[in-house]
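What follows is one structure encoded as structure tokens, with my remarks underneath.
All protein chains of the complex are present and in place, except for one that has been dropped.
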Amino acid sequence: MLGICYYPEHWAESQWAQDAKEMRELRLTYVRIAEFAWSRLEPTAGNYTFEWLDRAIDTLAAEGLKVIMCTPTATPPRWLVEQYPDMLAVDVNTGLVRGFGSRRHYDFSSEDYRREAMRISAVLAERYGTHPAIVGWQTDNELACHDTTPSASDSALAAFQRWCEARYGSIETLNEAWGNVFWSMEYPSFDSIDVPYFAVTEANPSHSLAFRRFSSDQVIKFHDEMVDIIRQHAPGRFVTHNFIPMSDTQTDNYALARNLDFASFDNYPLGRTDLFFAGADTAQFKRYMRTGHPDFSSYYFDQTRGLCQQNFWIMEQQPGPVNWAVHNPRPEPGMIALWSWVAFAHGADTVCYFRWRQAAFAQEQMHAGLKRVDNSPSAAYPEVQQVKAELDKLNIELNDPLHYRVAMVSTTTNQWVSEIEQQGQSYHHEKVEFEYYHALRLLGLNVAFVSPDHSLQDFDLVVVPTMPIISDTFIANCKATNATVVFGPRSGAKTEEFQYPRNLGPGKLQSLMPIKVLSVETLREDISETLHFEGETFHSNRWREELGVEENTEVMAQYENGKPAVVRHNNLVYVATLGCVDFTKSLLGKLAAEQGITTFILPEDVRTAERGDYRFLFNYAGEPVRIDGFEDKEFIVGSNELSAYGYAITKR
Amino acid sequence: MLGICYYPEHWAESQWAQDAKEMRELRLTYVRIAEFAWSRLEPTAGNYTFEWLDRAIDTLAAEGLKVIMCTPTATPPRWLVEQYPDMLAVDVNTGLVRGFGSRRHYDFSSEDYRREAMRISAVLAERYGTHPAIVGWQTDNELACHDTTPSASDSALAAFQRWCEARYGSIETLNEAWGNVFWSMEYPSFDSIDVPYFAVTEANPSHSLAFRRFSSDQVIKFHDEMVDIIRQHAPGRFVTHNFIPMSDTQTDNYALARNLDFASFDNYPLGRTDLFFAGADTAQFKRYMRTGHPDFSSYYFDQTRGLCQQNFWIMEQQPGPVNWAVHNPRPEPGMIALWSWVAFAHGADTVCYFRWRQAAFAQEQMHAGLKRVDNSPSAAYPEVQQVKAELDKLNIELNDPLHYRVAMVSTTTNQWVSEIEQQGQSYHHEKVEFEYYHALRLLGLNVAFVSPDHSLQDFDLVVVPTMPIISDTFIANCKATNATVVFGPRSGAKTEEFQYPRNLGPGKLQSLMPIKVLSVETLREDISETLHFEGETFHSNRWREELGVEENTEVMAQYENGKPAVVRHNNLVYVATLGCVDFTKSLLGKLAAEQGITTFILPEDVRTAERGDYRFLFNYAGEPVRIDGFEDKEFIVGSNELSAYGYAITKR
Partner (left out) sequence: MLGICYYPEHWAESQWAQDAKEMRELRLTYVRIAEFAWSRLEPTAGNYTFEWLDRAIDTLAAEGLKVIMCTPTATPPRWLVEQYPDMLAVDVNTGLVRGFGSRRHYDFSSEDYRREAMRISAVLAERYGTHPAIVGWQTDNELACHDTTPSASDSALAAFQRWCEARYGSIETLNEAWGNVFWSMEYPSFDSIDVPYFAVTEANPSHSLAFRRFSSDQVIKFHDEMVDIIRQHAPGRFVTHNFIPMSDTQTDNYALARNLDFASFDNYPLGRTDLFFAGADTAQFKRYMRTGHPDFSSYYFDQTRGLCQQNFWIMEQQPGPVNWAVHNPRPEPGMIALWSWVAFAHGADTVCYFRWRQAAFAQEQMHAGLKRVDNSPSAAYPEVQQVKAELDKLNIELNDPLHYRVAMVSTTTNQWVSEIEQQGQSYHHEKVEFEYYHALRLLGLNVAFVSPDHSLQDFDLVVVPTMPIISDTFIANCKATNATVVFGPRSGAKTEEFQYPRNLGPGKLQSLMPIKVLSVETLREDISETLHFEGETFHSNRWREELGVEENTEVMAQYENGKPAVVRHNNLVYVATLGCVDFTKSLLGKLAAEQGITTFILPEDVRTAERGDYRFLFNYAGEPVRIDGFEDKEFIVGSNELSAYGYAITKR
């Protein structure tokens, strides 16, 4: 189904009815409202002015539209900041208070703000919880966006000290866990603990990791309380949250999502591609600047689906040029429809576009909408009509299950470790994970993202691009599966408290395979050594581990000096270096084939995905392309001749 | 005429007479003094010690030199800072107080400093206002240099709140004007308004624009009061100010100059070229590193002339290597003379060199002078002698009018908008304007800079490289002219309060031509699409607007997809994208030809300008060049065979 983000408070009330009518005519199902409206809902302390919102909901409901209501806590009003100046966070880089004047100006550790946020949430939930037009709720908006998870405020410091006390029990335990004897960093008491910023040189990584865990916990605690309040007053309504890319939250997203009915994602393929591929050369950059990288949206879709292991929503879908990337190109014609279908193919049940009409003022006035400021339909409008018409043709249950034989295991500590102790500037956790994902997608494989706590028994190939801190549960899950499990470098490289494993890397993985990481080197991004695999030569670069292996360990690939680079023991494969995409694709292709998993060799810019009874084909290239091997398939949408930026849907 | 900047307080009094004698022998007319001398004029509060200045003036006057007196307010003394710590500004990026120890350490919003600055100005003006040797005054020095226009001090905040109150009347009006309903940014009262810095993410652009307007007004208010004080006590003397490049002031320079007799400019071609072309490749950079870009000085000269629509002064002319650019090369031999003549050709009545003798101490000791520290003449000295001899040969009134058929319209809001809402990192307002100017100069055209308030009736071709915020006056001026008026992209893209026009871009321009900007995309600098014009192929890049046009609108150039890129309606031309220089030159060349304006196709590094009865030719190349078509002209200086870095002057 399709939906829209709508801000009635931005427009004259006289326009609402016409807007609602047009939404219905576009056959939208859902309308999301109220997420930034606090100053209009409570213009001064305790003075609630919900009447306009009542009328807005009624206007939408009158056209049969279903409403998703949001808590407005991402944008506390000015008067609240005056009342509780301590609610503002403190920047961990500059030490400056992060003030009023945009959004997300609150500290997750402020008791005052937490209380006020829950109050407004409760008031809203009480009033609208059982409203017949309201089918679900969105909590806050893009939690942690703008790097708002960490704060160096007094509130955060005090809460961190109590968090440490709860985690470690005694200061001696903390000092031991962090190795504070190093550089005489031992704390005499919990009250003397600092935030891990503003030291003369880098802080103890254990200290930094503890602060990341704490900061993540604060976000989750804040969010859980809000979910509880909504559930209390809004029985039978779903509760979701619109996530930003997982690595941007600095939060354990699996934990953040645990009380939600399903996760939602805000999808901005061009903006994200512009930032992620900023260093690409001209030809590379130009190739995908108006389509997004073919694997970039689905990378986040699959992660989002993994959060609750449920089909998900796109709560915000880019409908044209945006305003916030370094450069903001226009999508190629057809991309709005293509992106929508990629979302459905990867498990979206609903796609909501952001936003109905482009704003005429303030920060996002250069952000496209389905309608322009003058109310004319933008280029995206007919593409939305097209998607709706095609959805009708499918005539299927969209919450049909997805088909996965391949899983990727990820956890937030991967990111935390690699950011806290980068060791080589060319090592970026997310790029490493994306490279593995990209290789799997080039092989035409559906990829399930799962947390380390999730059973691996239903998969045939499990990829762990990296996992420095490994839990006992995950070891047990590995033992219990017959899948081939592939580990990338740095797996098991750290203990729970960010120490070096006394048995060397890969630490706990040594209980599964008899190898040791003897040393690690990191290289500059532009420098590669050769890597030998299956008689071919590939590149080893950025991160390279020297392995100690037993004599009879199977060596699958070798470094330039003949030493083992990829080894296998039983169903476990350990890759001791980062390699080029061709290598990763060859390795995973071989392992998939051994497990009897069918791979597809498709043109370079074509992707495929399966869902329910359907197979989807997407062409990210600017030229038409013919797909071989689909001649006898029944096409519901399109054909095996994909147009430029086109797609097709067949029966599986 | 020629002049010099002189600091008697830097040298032993015993040297003054010799210096004055040599200045006369060099046939200088003017000497500028006293601009940084506050600590010597008032060593402690109220203790005036003007006697040395009296003697310095007398010494200069004794040689027939005319004196320009400066107010010393750019360098308040240490004791004043101790007396009024609140006079210091606060850095808007770091929140740190901008302390004593260099110059410009004052906040334009400090009431204490304003009062003190006017006091010392009044005392000076009273004492020297009618001194027979003093022919004119310079206010302060390079107002706004070192990014001193904005401040985040308490004084600035309080003044901004009052400024908002005066502009908007009610807080409801302000909230409406800024669109503060977006993100619940509504302010409950004027006293709750913040400076638009230190927020969690970017501030509301309307808020930022208001603060820029306010900050500009503070500079102007400060300056106007000083001009009034001088005029009160110094009847018959001119008052001027030495401007830095217009974009560096963050101030409405037209307003700042409105009470002056004429504007002055501080001209540093090499330093400015080094900064402006920092990203150029080796060959490009090397080509002009010792000459300055051929259009870079005149670009500022023409702007300076436009401020008061009067011939202007060069108050500081670079005489050799300077100390403040990233790299500081030596000018090629002859460049000091060439730059001086470029200034005269573009409307300078006087060129003053900075400085008489290189300083032997403090921050600028690596900045060349006409004389070296050991009093030997530097390389510039004989070039100044040459310029003076050539000036004699012309035997003309230097305040002769200039001849303009082409105007460029510019306003500070262009810069403010493009800095506040860049939308694409490759869009730089000043580079866009400079590209248009460069194209006009390659066509050999004199260019008048005018403000949007200026009548366009006397011109045949008017170029508006961009003007996001358009006034009704400017629309009326466009309607009243028969000139071809060319608008670059983003014109009319914003309302007065930085909102998106409800009728879409180009906003108010729609009253002149029936087009709409349907969408905008920005591209990375290294990426171009093709642009079709007059059967040739050019580049479209960085900023690209999609136009909606009526069926019968003349399409002059088309995008790669055949859609309109340049359209014409009556005498108005709208260019919807940035293009390569060749395109801009071709387009403007065609439009000029249609208006019967003669263009010159000169060698690439040769420029020409007209003034009074004379035509000037300048060769920025390191090789001699012969100019065709001037065989029968009468040459007053040089010939049609220009030497390397040479110039020639003919009768028109």
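Labels for the chains are A and B, by order of writing; each one numbers its residues from 1.
The rule is short, and it goes like this: contacts are C-beta pairs under 8 Å (C-beta built on N, C-alpha and C of every residue); 3 or more make two chains touch, one makes a residue touch a chain.
Predicted model, so just to flag it, every value in this text is computed and none were measured.
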Q) Which listed residue, B:F190, B:F285, B:F600 or B:F635, touches the chain dropped from view? A) B:F285
Q: From the listed residues A:A156, A:L523 or A:V573, report the one that touches the chain absent from this view.
A: A:L523
Q) Touching the left-out chain: which of B:W38, B:F182 or B:W341? A) B:W38
Q) Which listed residue (B:A17, B:A166, B:M366 or B:A476) would be found touching the missing chain in the intact complex? A) B:M366
Q.
List every residue of chain A that touches the chain not included in the displayed model.
A. 94-95, 178-188, 192, 194, 196, 198-207, 421, 423-426, 498-504, 516, 518-524, 526-527, 544, 546
Q.
For review purposes, identify every residue of chain B that touches the missing chain, sorted by number.
A. 9-10, 36-40, 43-44, 72, 75-79, 82, 89, 94, 96-105, 146, 148, 282, 285-286, 289, 320-321, 323, 326-330, 358-366, 368, 372-374, 376, 378-379
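Everything that follows uses one rule, which is that only the chains that are shown with their structure count from here on.
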Q: Write the angle of the rotation needed to overlay chain A on chain B, where the fit uses Cα atoms and the result is rounded to the nearest 5°.
A: 120
**Q.** chain A and chain B, separation of their C-alpha mean positions in angstrom
**A.** 47
